[in-house]
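As you look at this complex, bear in mind that one protein chain is not there, while each of the others sits in place.
In order of appearance the chains are A, B, C and D, and numbering begins at 1 in each one.
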Amino acid sequence: MSAILEVEGLAVRFGPTQAVRHAHFTVHQGETHCIVGESGCGKSVTSLAIMNLLARNGHRHAQKIIFAGEDIQAYSDRQMEEIRGNRMAMIFQEPMTSLNPSYTIGSQLTEVLRRHRNVSQAEAEARAMALMARVGITAPAMRLRQYPHQLSGGLRQRVMIAMALMCEPELLIADEPTTALDVTVQAQILRLLAELKQELGLGILLITHDLGIVARVADHVSVMYAGEVIESGRTADLFARPAHPYTRGLIDCVPVPGKIKAGEPLGSIPGTVPVMKEGFQGCAFRFRCASATDACTQDVPRHEIGAQHHVLCHHPVTDKGSRA
Amino acid sequence: MSTTPILSVSHLSCQFKSQGGLFQPTRLLRAVDDISFTLEEGRVLGIVGESGCGKTTLARMILGLQKPSSGEVFVQGAPLSSLDRRARARLIQPVFQDPFSSLNPKQTIKDIISLPLRAQGTFEPHEIERRTAALLERVGLSLEQGLRVPSELSGGQRQRVAIARALILEPRIVICDEPTSALDVSVQAQILNLLDELRRDLKLTYVFISHNLAVVEHVASEVMVMYLGRMVERNQTADLFKTPRHPYTQALLASVLTPEPGLGLPDVGLGDIMPDPAHLPTGCRFHPRCLKALPQCATQEPPLRKPTDHAVLECHLT
Amino acid sequence: MIRQTLRSLLLGAALLGTAVTGAQAQKAADTLRIAMRDAVTNIDPYYNNLRTGVVMSHQAWDMLVYRDPDTFALKPLLATSWTLVDDKTIDFQLRSGVTFHDGSAFSADDVVYTINLVSSADSKVAVPTNTNWIEKAEKTGDLSVRVTLKKPNPAALEYFALVVPIYPKAYREKVGADGYAKAPIGAGPYRISKWEAGKEVTFERYDGYWAASPKGKPAIKTLYVRFVPDATTEMTELLAQRVDWIWNVNPDQFDNLSKMPTLQMARKESMRIGYLSLDAAGRYGAGNPLTNQKVRQAIAHAIDRKTIAEKLVTGGSRVPMAPCYPGQFGCDSTAAVTYDYDPAKAKALLAEAGFPNGFETELVSYVLPQWTASVQGYLQAVGITARVSQLQIQAAVARSWEGKNPLYMASWGSYSINDVSAIMPNFFSFGGDDYARDPEMKRLLEEAGASIDPEFRKKSYSAAIKRATEQAYWLPLHTYVTTYGFSKSLSFTPYPDELPRFYLSKWN
Amino acid sequence: MITFILRRTCLALVVVLTVMTLAFVLTRLSGDLAISIAGPGSTQADVEVIRKAYGLDRPVLVQFYDWTRLALTGDFGSSFFFKDKVATLIAQRMPVTLSLGFVGLALALSISLPLGILAALYENTWIDRTATMLAMIGQAMPSFWLGLLLMIVFGLQLGWLPISGTGSWEHYVMPGIVLAFTAIPALTRLMRSGMIDALSSDYIRTARAKGLSRSSIIFKHALRNAAIPVVSIAAVQLGFMLGGSIVIETVFALHGVGYLAWESISKNDFPVVQAVVLVLASLYIGLTLVSDILNALLDPRLRGA
Partner (left out) sequence: MPRLTQASFVIGLGIVGVVLIAALFGPWLSGHDAFAQDLNARLIPPVWMEGGSTKHLLGTDQLGRDYLTRLLYGARISLFIGVLTVITSGVIGTSLGVLGGFYGGRIDDAVLFLITCRLSIPVVLVALAVVGLIGSSLTLVVATLGLLLWDRFAVVARATTMQIRSLDYVNAAWCSGSSPLAIMRDEILPNIASHLMVVCTLEIALAILLEASLSFLGLGVPPPLPSWGLMIAEGKDYMFFSAWVIMIPGLALFTLVLGINLVGDGLRRAFGTQVIK
């Protein structure tokens, strides 16, 4: 498996607010890499920063963003346009608003193919219908002529996925693709993504806040807190041996049917996520951390605690099976 | 259990006419259709179902925010419609989903919390002051925070304010409509724990609405599953999670993604037909998505059955 | 910034003569472009009550009688001669060889048709008083007509000369009243070639006009009259040389406009007088202060009419002493009790009348706002607070007739009829505008109006003038001066009767 | 769609009826109409004759009933002063007002749309501020004053344009500019905010993620959605412009409906005033109806309703 996307030292700044700080991760071909974190931790900004789709007041800086072997940081707007939707596609959280209400599904699907490939409208439509059938949309010929408002949320997300796949991209970035959907639909969409990954050898970068999703679909996980990747590892590793206090706390917070008896309190993390300003030093989690010491105000060391498993902490938990 | 249930809902229905201009054709939307249940004091009833299943409308009817098209809500045996708004406020209070929209941005936290007391019109100012301060502390907020406005508080803190407001009149029942779904996981746990503590301390009864089955499993003593306005199954929490009888309940449970690596993704197989409350299917409302549907499911409404003492089921399948 | 803008605007105004391009006077096209403010909405002369309408009618229609604009002497026009058979009967001998604009010949039938039509009670004409004193007209020959009056009217021939144009019977009966209003014809020096209600009228010289007419054959081929409602817009048009002739120019601009190299200005005092009527009869409220003679006299002393005439109206405006135009028959200024400007005396009179601190009242007006404001200012100076209601003419007149105008500033033009009967009876014969309601005044005026003996009439009018001024019922303020602005290339003579005669104008 | 149009039309009719009542009541606010019809120089006997002739001696309700009944068939009675059918008068003058309205709207759109789009594309830059400032200046400019200034500059100093009247298309330029000024601020602002909303929407983010070119994103995806409210407001603005052209028509001596109304008001010619109020109101109602239908046609979300 080769790396399709390699990000190192990514920082994104909105005015004085530091949304992402020296983030790093690698997505391999045919692998789902999950970025997980609570709201405001910078996970969505990271995905937009890779696509260079940040709002005008957002500033991106990175040591490297290597896509398919090339550093795309220095790419011009024109070069990025060539890649986007073509070799690197994205789907978003809100399928309701992510489709243009004024154009038919068909026109929005074919548009992207005709932009990047020299094909006729008929060819584009044929491809669109084939893909729609593949993502589980019945009667694609009819759907092609419908407008987004005539479709349910689940169908719209399927359309978004089909649209993202029109040009057979190498990397698919999915930003909370199922958050707005019902649980029963969520499972279907996730299954679809997993199947497509297998079939097409896609690299998927999946952004989510839901540890349940992470556990079920990810090959590799990066946990973000306050703009930083504080822990990263193979999924099974990370869930079995969470090293960062935050990762542990997060896992403890999630109620699991049959695991915690009614009446017992859930594990929780006190306090709230801080907003990062420029010049912040030390561990951002120290204000909420039970094991924080004076050392935590210093630059945080990176510990490799296993194959492809590392953590950013002064006091990583390394004892095996310490989960509560 | 021969005592009167604290909350009892009888044949409650709610239909909306889609509104527009003066001459818009009225389309009937059955949000809640003939729902009955009773709830004993101190229990927590979890209501689950997908968006559009009518669970929020049901909550609004119990709170008196929505007038039922038919049926009645009884609180301690008295019909809700016979209570004036102050009496109702003393019995039932809400905690809403979005802590950003449930607090008036122009009022201080203390004013927000004391609103139910002030609305009663019978409390002295110092009494109001005293009880507000006490409750602030109880939900884990400082007196200084009581002088702030909602925008200066975090989501979790706001939800604590909402809980304080709900409890200041010492009501018997609290309706929690997705109280943690707008919060981050780490904060969600704080709020769930607080709610649970308060329930024990104050002998409260909760109706707890959520789409998150794991949360419901954790807090509820019994669970009701709704689909397109109907109650399709109801049971004690443990029983329901152990032996889900309705295909829809089964699908719901199967869809829950617990943070357990290696289990993979479930195949729920419900198809791409979405429930639409404006166009109800004939027969069993779930049949277009049901993998086990029988021929009669498309034509006949399923019967209401009681497989056990506590279980209620509405399905043709046995 | 402001200064620069102002300067550039002024500079622009000063350079008008040279800056304007492509809008030279239409001398070459032989078209006189006229702008007027008061739009005629129905050009049929009997169905509008505006001065503009009278002006139009004299270009396109002929009357039976012609009044010399300089001497006011009555001369034959469509009638070659007339005989006063008795107090109530006039015989007209009509001219032969006259044709209407459609070429049809003028005859007694047209006169009889016209007079009987407009004098009948259900005619709905715009100004019934102009014709309702006529009983009937009878044809006494192909070219002779006898007109019978309801009551003697000493000024009858003046009316026939000014406000009784003759319809072509055959044509008007053929097209009907509405059709006639849309495409009217008469027997005057110009024919109306195009006309749009309230917007514009085009006159073409009528080549079949009879040669010996005192109106003469027009020198200018085409008159193009456009109605421009706004005085400023109208003046802009003149300055930009997009029109050649306007009138009733704001007198304050007279001197400035006179200096423009492309323009010439003229003004002429007219028979119209501005007045202030006072509610002596108590129509507005029985006990109101104006019912007190001393109050009315105080007001007469309070207003500096001479300064108003000289500084505001300008151009030779005078202050009439009697309640009529000084040149009118029977208007004897020597009979009038006079009031000079004397605010001290006015205050004394007010104190005598029991109003040492003045009082509040209302001043209704439709004349130029600055004139109203000046009268208001003078009244304020002696302690009388007058609330101004500056209304449109129609609304003010309506209020006047309802008896709701305690003080009322208005004007009266006597329809250019050179006789006191055209003015005083309107204000002292218990009509809508009569705020004196004095039976003695009514008696004197009726007596004078019913006679055709000049001496008797003069005596009665003098008595009426004496009584009216003594009582200070009605305060004449100033005579009007009509101002005219027109292109340097035009030769135009204004006359005192407010009737511009374009058929007498020519290019220089 | 048909029920939608029917429903809107019914509502429009009820509104028209209400406005009719209002228009009738309005003109009864003044004093005795018969006196004002008679005009200066007539006697009280004349007034009585006129009162009878015009049916003003009948009970007000009967007059209202008759007026409404006839007005619904397009017969507004006769003008007291023009001695002509009111309907004819309005029909004669409507083309002038409509031409003025269309010229004004065309000018307003051709200025405000590019201005609004530019302002949105360069949000919070000097371009945006300049556009906003221009709109603000337009909003603060009293139309009659602007009219006078234009008249001095273009009519008098430069002599480029005719000053008053309706002879040629050139006559509509100055009044059109003044009228356009009344609509430019609102339209610019709407275009700007619509464009900003559209540009910051999720579907534009999708379009960018698809790698579409900048021009395609702006003109195909954003403008289409931002233009919907502008198009519908433009029709409504035309209604406002027609109703607001009185001042401009008076200043520039345009013999349109607005000027007709102004003349009639000053002469208490109430059948005309009533009819003009009613016609302008109906036009406005009609235009909003058109705008709603346009809106529904342009926006697929409403089309299905």
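In this text, a residue touches a chain if its C-beta (ideal position, glycine included) is under 8 Å from a C-beta of that chain, and two chains touch if they have at least 3 such contacts.
What you are looking at is a predicted structure, and each value in this text was computed from that prediction instead of being measured.
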Omitted chain's touching partners, listed by label: B, C, D
Options B:F37, B:F96, B:Y227 or B:F286, residue touching the unrepresented chain: B:F96
Which of D:Q139, D:S213 or D:N295 contacts the chain that the document leaves out: D:Q139
Candidates C:A219, C:A351, C:L391 or C:L504 - the one touching the absent chain: C:L391
Interface residues of subunit B (partner: the chain not displayed): 19, 21-22, 60, 63-65, 85-86, 88-90, 92-94, 96-98, 101-107, 112, 115-116, 119-120, 162, 165, 169
Contacts of subunit D with the absent chain, listed as residue ranges: 11, 14-16, 18-19, 22, 26-27, 29-30, 124, 129, 132-133, 136-137, 139-145, 148-149, 152, 156, 186, 190, 193, 233, 236, 239, 242-244, 246-247, 250, 258, 261-262, 265-266, 268, 273, 276-277, 280-282, 284-285, 288
Chain not shown, touching residues in subunit C: 2-3, 5-6, 9-10, 13, 231-232, 235-236, 239, 250, 252-253, 256, 307-308, 311-312, 369-370, 372-374, 376-377, 380, 388-392, 395, 399
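Just so it is clear, only the chains that are shown with their structure count from here on.
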Core chain by centroid distance, with centroids computed from Cα atoms only: D
CA centroid of subunit A to CA centroid of subunit D, Å: 53
Whole-Å gap between the CA centroids of subunit B and subunit C: 86
Residues of subunit A defined as touching subunit B within the complex: 38-39, 136-138, 152-155, 158, 182-188, 190-191, 194, 209-217, 235-236, 239-240, 249-260, 262-263, 265-270, 272-273
Subunit B - residues contacting subunit A, complex: 50-51, 154-156, 184-190, 192-193, 196-197, 211, 213-215, 217-219, 221, 237, 241, 251-268, 270, 272, 274
Residues of subunit C that touch subunit D when the two form their complex: 9, 12-13, 15-16, 19-23, 39, 41-42, 44, 47-49, 121-122, 124, 126-130, 178, 181, 196-200, 226-230, 232-234, 236-237, 239-240, 242, 392-395, 397-399, 401-402, 404, 415, 426, 431-432
